[in-house]
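Heads up, one of the protein chains got dropped from this complex, but the rest are sitting where they should.
Going by the order they are written in, the chains are A and B; count residues from 1 in each one.
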Amino acid sequence: MHPQHSSYPFRRPSGRFTVSFCGNRITSTNAAKLVKNRRWPRTHFLNSVSVLAATALLGAFTAHAKDHVDLQFWDMIWGPPEYIDTGKALVAQFNQEHPDITVTYRSVPWNNWYQTFLTAIGSGTAPDVSTGAGYQAVQLYDQGAILPIDDVIGQWKTDGKLDDFLPKTIDTLKYDNHYVALPWAIDIRVWYYRKDLFEQAHLQPPTSWQELKTVAQALTKADKDQYGLVACGDTLGSHYLYTLILNNGGGLFTKDRKIDLGSDRNLEALQFLSELVQNHNVYPASAGYHDDDEVSAFSQGKGAITLHAPGLAGRLPKIRDKIGLLKPLTGPHGEQGTIFWVNNIMLYKQSKHPAEAKIFLQWWSEHEKDLWTKGHVTQLPVRKSFAADPYLQDNPETAFILSNYVPVGKNTATHATEIFPKLNDVEGEGVMQTLVQNLLQGKDVNASVKEASDRLKSIMTD
Amino acid sequence: MPRAAIQSSQRVAPTLLVRGLPIERLPYLLLLPSLTLICLIELYPFLSGVSYSLHKGTLLSTGNFVALDNYVRLFNSPDFYNSLSFSFFFALFNVVFSYLIGLGLALFLNLDFPGRGLCRVLLLIPWIVPAVVSIVSWKWLIADRGGLVNIILATFGLGPIYFLSQSGWAMVAVIVIKIWRSFPFMMLSLLAQLQVIDRTLYEAGKLDGASHWQLFWHITLPHLKNISIVQAILMVIWSINDFETPFLLTQGGPSNATENLILLSYRYTFGRNDIGRGSAVAILTLVLLVVLATLMLHQQRKIA
Partner (left out) sequence: MKFNFKWLLLLVGLAVVFIVDFPILTVILNSFRTTDSILSSRNILPDQPTLTNYFYINTRTHFWTFLLNSGIVALASTALGTGLAALAGFAMSRFRLRVLGIYNQALLIVQMFPLILAIIPLFVMFRRLDLVNNFVPVILVYTVTQLPFATWMLRSYFDSVPKELDEAARVDGCSRLRGFVQIVLPLSTPGIAAVAIFSFLFSYNEFFISSVFLRDENRMTMPVGIQSFMQQYSTDWGGLMASAALAMVPTLILFLFIQKYMISGATAGAVKG
């Protein structure tokens, strides 16, 4: 930002007024003497040069001392602080088991993740392997940066190892007839509710949209600052829209990837949310809320129902036993559905050691159960063997989500047959956030949908 | 002019000859480092920006040449007009109100009372603190029911206003915060100008029986005209270029209500990975600023 100050480019001060500075008059002969006496301390200079040279040579030598392969593994932050420690420990275990490969673990924050990867790719410093969001591999593949893993998948198919993966997860990451990444976890959106508020009002948790509407009305007591639902207006807010649309059998796209936001099923879903808002059953500040605000409001009972990622009970330990999960809601046409993303592990074309990178990739995929048991990742595993682990089975929340929500999960590409690069732009550009903010402010559905449609088309085609 | 005896440790600046006249290299050398940096950091990007705006590029690749297509699409896009209008109102309200408040406080601080120096210093604080700090403080005051503003409203029986959750109120909030951050600058410049107005003018006016208002209108204001226009120009430029205030508070929402031209360019570039359109918006903003500044300078010359 430009400095805010008093500056006068338009009028020059003349400097005609006289100023006297503390009596010390510097004459030019004095000045000349000062300059003469300043000498370069030559010896000091030479010393520092030689030290620098020595260090540089030393560095060059030690760099070539190792004889084996170095890999860079970039892992997004998928859980609480202990996640990073677990990741590092797991990498250390790999390094131990494979003496000729050394993997360096780097934790990458979510903030501006796309820029981080683009920057690295653009300057030739991409990692060898990385984890990433649901459409990262596909989008970067389109930019020519990803190394497909058809051979890995092919080998596992022959060995029967693919059976350990939940159905659909491997094939979701197929694009342009190549497998562009391995799936490793599922992120999904589920409905939570406050059991205590429901009990107080003698209500049963809803199972359909109609029931949701009714209980939301019953649970709204504006004077007590309590509402049926609390939502938010950021990225999580946009997930409300995806969830409802997919729940109703709708989808953002047609089979051939044309924007179809205004389809009947979609409009029906968006109308549903809009009606909840018009009936004043959604917390009024929701449009301006972030994820954090929504969670806080839910914990304070400002909303009795909310949509969130798995692990909400863990985030609110104090009211853990007051938090329950709704079964996936049945829409007006009898369908169920929710939004999910299959998160990736991918290899990069810039890797100088693709063979070793593939070894690490396979090892990581097979051994990463620690990330759940010790790292406390809140997302769901794609491997049935991991899902069967007591850590996950004993957690009622996780078990419930695995058996109820994951089977009905769909991705944002629906109804297109496979995911594609532009999905990242669609999610990242902000158009769906604007749409949910519009709906949460009670603005007209049709006008808002038209606006969002145009904007989506612009993102897809421009 | 005879040269004095030159000691061996002193050098004479070598002179160039152009058309037979000596030209000192020194001023050019003095400007050179600054000029180089300016060319690197602003001229080169400007030219690149123009080039990007004529192509359809992403942050990874330059893309195809599309001539004025980006501009045409912009002019057909409601987003552009939305951000243009918000930039306009943001600048307008900011300049007007920060000026009025600054003038009022400058007149007040021009009065002679003990401790006015202290007051003057303390009133500069909104301008001095980092934008983030301002936003954190205001956000707490206006966020949710428990914020101070809503508590005050509640005592008057008025309902809670969820400033950050409603497009209209969010715009109001952003503008108010900007005015709060801007007025000290106006106040300071106006005060400085007030303090050099010859007091005898006022005394003469009072002898002639002029009222306070007439003194203000006929003596004070004319003296302030020049500086006022200058400050207004600067404030308009800073308002239109302001990324921090709207971004930190609302990130341009809700519903893109507080998205100004700069935020729009940012969204196109980093949200949509479309540097063609992002650069086009930025260039249009520059054009707008140049036009505005020229117009206002014209006004200033007319008056001066």
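Just so we're on the same page, a contact is a pair of C-beta atoms (placed from the backbone, for glycine too) under 8 Å apart; a residue touches a chain by one contact, two chains touch by 3 or more.
Here the structure is a predicted model, which means the values were calculated and not measured.
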| item | value |
| --- | --- |
| Options A:Asp293, A:Glu427 or A:Glu451, residue touching the unrepresented chain | A:Asp293 |
| Selected from B:Phe108, B:Trp169 or B:Tyr202 as touching the chain missing from the view | B:Phe108 |
| Options B:Val136, B:Leu158, B:Leu221 or B:Leu295, residue touching the unrepresented chain | B:Val136 |
| Where the missing chain touches chain B, by residue | 3-7, 10-13, 24, 26-28, 30-31, 33-35, 37-38, 40-42, 44-46, 48-49, 52, 59, 105, 108-109, 111-116, 119-126, 128-141, 146, 148, 151, 180, 188-189, 191-193, 195-196, 227, 234, 237, 240-241, 243-244, 247-248, 261-262, 265-266, 269, 275, 278-279, 281-283, 285-286, 289-290, 293 |
| Touching residues (missing chain, whole complex) on chain A | 1-9, 11-19, 21, 26-29, 31-32, 34-35, 109, 111-112, 115-116, 118-119, 122-125, 290-293, 295-296 |
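Criterion: only the chains that are shown with their structure count from here on.
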| item | value |
| --- | --- |
| Intercentroid distance (Cα basis), chain B paired with chain A, Å | 35 |
| Contacting residues of chain A [partner chain B, same complex] | 1-2, 4-8, 10-11, 32, 35-36, 112, 114-115, 118, 121-122, 143, 225, 233, 284-289, 425, 428-430, 433-434, 437-438, 440-441, 443, 451, 454-455, 458-459, 462 |
| Complex contact set, residues of chain B against chain A | 7, 9-10, 56, 59-61, 73, 77-79, 127, 131, 143-145, 160, 162-167, 170, 182, 185, 188-189, 192, 226, 230, 234, 237-238, 241-244, 250, 252-256, 267, 270-274, 277, 297, 300 |
